[in-house]
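As you look at this complex, bear in mind that one protein chain is not there, while each of the others sits in place.
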Amino acid sequence: MAEPRDTVVLAYSGGLDTSCILVWLKEQGYTVIAFLVYIQDVCREFVEEFIWPAVQANALYEDRYLLGTALARPCIARRLVLVAKEQGARYIAHGATGKGNDQVRFELSCYALCPSIKVIAPWRMPEFYQRFPGRRELMEYAQKHGIPVPVTPKAPWSMDENLMHISYEAGILENPKNRAPLDLYTKTCDPTTSPDIPDELEIEFEKGVPVKVTNTKNGVTHRSALELFMYLNDIAGKHGVGRIDIVENRFVGMKSRGIYETPAGTILYHAHLDIEAFTMDREVRKIKQGLSLKFSELVYNGFWYSPECEFLQHCIARSQEAVAGTVRVSVFKGQVYVLGRESPHSLYNEELVSMDVQGDYEPADATGFININALRLKEYHRLQSKVSTKQDE
Amino acid sequence: MAEPRDTVVLAYSGGLDTSCILVWLKEQGYTVIAFLVYIQDVCREFVEEFIWPAVQANALYEDRYLLGTALARPCIARRLVLVAKEQGARYIAHGATGKGNDQVRFELSCYALCPSIKVIAPWRMPEFYQRFPGRRELMEYAQKHGIPVPVTPKAPWSMDENLMHISYEAGILENPKNRAPLDLYTKTCDPTTSPDIPDELEIEFEKGVPVKVTNTKNGVTHRSALELFMYLNDIAGKHGVGRIDIVENRFVGMKSRGIYETPAGTILYHAHLDIEAFTMDREVRKIKQGLSLKFSELVYNGFWYSPECEFLQHCIARSQEAVAGTVRVSVFKGQVYVLGRESPHSLYNEELVSMDVQGDYEPADATGFININALRLKEYHRLQSKVSTKQDE
Amino acid sequence: MAEPRDTVVLAYSGGLDTSCILVWLKEQGYTVIAFLVYIQDVCREFVEEFIWPAVQANALYEDRYLLGTALARPCIARRLVLVAKEQGARYIAHGATGKGNDQVRFELSCYALCPSIKVIAPWRMPEFYQRFPGRRELMEYAQKHGIPVPVTPKAPWSMDENLMHISYEAGILENPKNRAPLDLYTKTCDPTTSPDIPDELEIEFEKGVPVKVTNTKNGVTHRSALELFMYLNDIAGKHGVGRIDIVENRFVGMKSRGIYETPAGTILYHAHLDIEAFTMDREVRKIKQGLSLKFSELVYNGFWYSPECEFLQHCIARSQEAVAGTVRVSVFKGQVYVLGRESPHSLYNEELVSMDVQGDYEPADATGFININALRLKEYHRLQSKVSTKQDE
Partner (left out) sequence: MAEPRDTVVLAYSGGLDTSCILVWLKEQGYTVIAFLVYIQDVCREFVEEFIWPAVQANALYEDRYLLGTALARPCIARRLVLVAKEQGARYIAHGATGKGNDQVRFELSCYALCPSIKVIAPWRMPEFYQRFPGRRELMEYAQKHGIPVPVTPKAPWSMDENLMHISYEAGILENPKNRAPLDLYTKTCDPTTSPDIPDELEIEFEKGVPVKVTNTKNGVTHRSALELFMYLNDIAGKHGVGRIDIVENRFVGMKSRGIYETPAGTILYHAHLDIEAFTMDREVRKIKQGLSLKFSELVYNGFWYSPECEFLQHCIARSQEAVAGTVRVSVFKGQVYVLGRESPHSLYNEELVSMDVQGDYEPADATGFININALRLKEYHRLQSKVSTKQDE
């Protein structure tokens, strides 16, 4: 039983689980502040402070996942901590399960931002999860306590959505062989029925983040971060862009299967990759790529608020200073095609690379370059021959 | 002037350039053996010994390029060296330009395999490139020497094709803003006119390489490396899969723009990524990912035959020993969609990950896991607070 | 209270802690098998199966720690599991503290080798650590139960020793500013009083491990792994080699201060580094160096028996196939000096590198090599100038 005056801020989604948790926490004697996270101003900071750094990084977990859920967690946690501090609450509660990544992401963020906070995770507490072993018990509890119960039948999988993406997992999806039902998707159209005419966009970047999106078909233009991101969500969604079906490795050590839709994020991933390759030095890019791999892993694992993630974010931002220009893309039937790019800061030198003019390039230099690079290989061959000759004797 | 008896093996493509080089070399006094590279048996070894290791590695240069040209070069070079040794030739010649990657790839491979060989690269020799400053001079030379001259007008770009891919670059493509003409593509259909019904394939892997492909719509099955690869080329080509338009960084230090089609390679990239994630331990995967990045760079730069590439290929192959199972994919309108997967060796544990059963998992453990991971973050916060408090004073 | 028939294998050191744990476990109803770990045959496998792979890797945690304790833990754990299986014991117990690395190393090894085993860690159990809050309570308990009590006063720090090294920490050493007392060291002489005449050794390697050590002063020679390792311990100890005083980062997230002596390991580190540099290709070495960094971290953290460590050990061993030859070192006053080396497999080519003869090297090639490498730098300069010119306008 909590002290009568103990206050807890609950990350409240409005769903059955967190509604029951809300009542249960009150039963335990807590004063509960239910914080509903997706209000407009969180969206803006979500885009600018969390999605944009991921775009700069080309952040991708295990080569495929654009980190839609992982990026949202520290954003929510920061708000929870803020509310807790404002309200003098010593506790934060969430409805994440005990097997997943989200518990880790929420809690590491909370502890990093406010080490004295205590987190209540009912799905890890025997007194809670033994009382509510299944959905039926939650429903009964909800009805008994006047909690509005969902009338539509629950989908045979679980969903988690935010501005950037939606995830589907569990239930019938737990068998990794099972194909996702056609009616599962909610953020993107089915590519087999999506429009037969592509949309074309010009995406302008400054310092590695998009600052302007223009639909060249109709001239529609957006410049603010949130608006352009939402517009990209619309266009990508309309053309079925951003669906993946993957098995991934959770931080807690198990493999899980997830189906994700990340419409705007997918367009931006391709466009940013292109403008970056166009404007960034080859060797800087290689180093930055290594940093981004680490960054992606850290974000996935919940370490957004950590000294190492802070450090990486700084370094990656530094690498983006000259990543500026415009990429033209076509969006069509689940695909994003890069059509061309231009930049005021490009290291691309049309004359240097041209097959028709020599430019400031001396072909004979390539001979020396190759010969010196071959030196080591010849030495290795010399040694191998010696070894194999010996073995033949 | 070469010694009368000096023999040179020329990598002969049948095109205008290498035809002229052939005659020019003879003019210089060489005995020329023209080796036409793409005969059937080279294709088989190209798939099994060059493409398969790249599939195992998920080899990708700068996040996008599947290395179609880069993989072919050492395969050709090996043949050239073989012929040179058989024929007692001391020279190898090629028609690669002096600004590109291919000269490096050919020559490093040749030198690594046979350090005593001499390479003749006419496009780096002033006596050649000054004599033939443009296409017109080559045409005149060809006509004068009875070399069959192409009757169709040359495309305003250059092309290079092999079993795995085709590249388009130079000419009007040198301006990176210019969109590729619709009629440029030769290996894949235009996604806007490709079939409206997907094909579905089951791709079976063993040790990280495909061993069987089945079209589940019509039961067509292929098991041999070359045949299944060619079948995947057909299916992917039919659905417009494998087109990219990129700016990349050449080894010689300049940025270039290339448009590529890699039909089968694109399907295999996605399928292998999936079966690997499904069967490989998380941490092994992370290490292997780093090795693959390096491998891709080395292959791109021409170091296929190098001690480091040999080492990496060995390590990557080791990581693939349990990468086995079947991935089901849909191929449609330029996209490859993974639909599901199964494996006899998967580390995926449906019971462990299930939201419905606890399995061999103690939720309370996650609390300790999170708390210990938070320790370092709390310490960092403690120090930061101390620092900022001090600064506030 | 344990089931009467429940058997536990205790990692028993003979010290006060594990002696008390032994009795306490019996009090709890367990049948206890005390396994004293450092018997002769474990030493041999410790050297050959644990220290040798670390030598091959040049394993070093955080640039300084040769991993003496970390390497011993999986070796002991394997034995514990073996005994547990032989004896049908379901439990393993150890006396490692709840803040340290050793608990993790023991338990991860046990779980990896035998997932069904249960580990009892009394220092993490409130019923134990609250009963024995300090040394006094342990002493009283020991006397009460007839456990032989150490008669010599305890050193004001804790020690942990094995064949490879000894660590000192805690107590007065917890203040990282405090200098280690002169009489703390037990495995190495004080360099200020060690012999004034160096010993010189020839250490012969095959496949990256030492196979023969000869003292060139007196001809003493050892060839077997255990014997030559013990001899190196003697020589290094006599000359004060192998002392470090460091602050390191524990896996559980805190920094700790440790003082270590690793006599033989220090000589082998320097000698192996030298023979490896002499015989291994530059680029292979660079890749292997990255793998070794990861290997060292994994060993430190307790992941010896993990898929990733197994994978790395395999790759590193592969890199050592041609690491063979003899290094001559001088050991004197705390230092190891490499004096020279020779090898049948060296990539070192005296003629190639000579300043006096040209060998198979064309100086003009270096011009092309430099110019091509400069291309990218010049392009970058061109762009920077354009940017700064613009800013100046």
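In order of appearance the chains are A, B and C, and numbering begins at 1 in each one.
The rule we apply is simple: a residue touches a chain if its C-beta (ideal position, glycine included) is under 8 Å from a C-beta of that chain, and two chains touch if they have at least 3 such contacts.
Treat the numbers as computed from the prediction; the structure is a model and nothing was measured.
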Among C:Lys286, C:His314 or C:Lys386, residue touching the chain not depicted: C:Lys286
Options C:Glu62, C:Glu86 or C:Asp234, residue touching the unrepresented chain: C:Glu62
Residue among C:Glu27, C:Glu174 or C:Asp234 touching the omitted chain: C:Glu174
Interface with the unshown chain - residue positions in chain B: 281-283, 322, 345-347, 349, 352, 360-362, 364-373, 375-376, 378-380, 382-383, 387
Residues of chain A (touch criterion as defined above) contacting the omitted chain: 252-254, 281, 283-284, 286-288, 290-291, 294, 303, 306-308, 311-312, 314-315, 318-319, 372-376, 379
Residue numbers in chain C that touch the chain omitted from display: 58, 62-64, 97-99, 103-104, 107-108, 111-115, 121, 123-124, 126, 129, 134, 158, 170-171, 174-180, 191-192, 196, 198, 243-250, 252-257, 273-274, 277-278, 282, 285-286, 289-290, 293, 297, 303, 305-307, 328, 332-335, 337-342, 346-350, 352-356, 361, 363-364, 366-367, 369-370, 373-374, 376-378, 380-382
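The working rule: only the chains that are shown with their structure count from here on.
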Interface residue overlap between copies chain A and chain C, same or different (over half shared): same
Whole-Å separation of chain centres (CA-atom averages), chain A against chain C: 38
Inter-chain centre distance, chain A versus chain B - centres from mean C-alpha coordinates, in Å: 28
Chain C residues counted as touching two or more neighbouring chains: 281, 283, 372-373, 375-376, 379
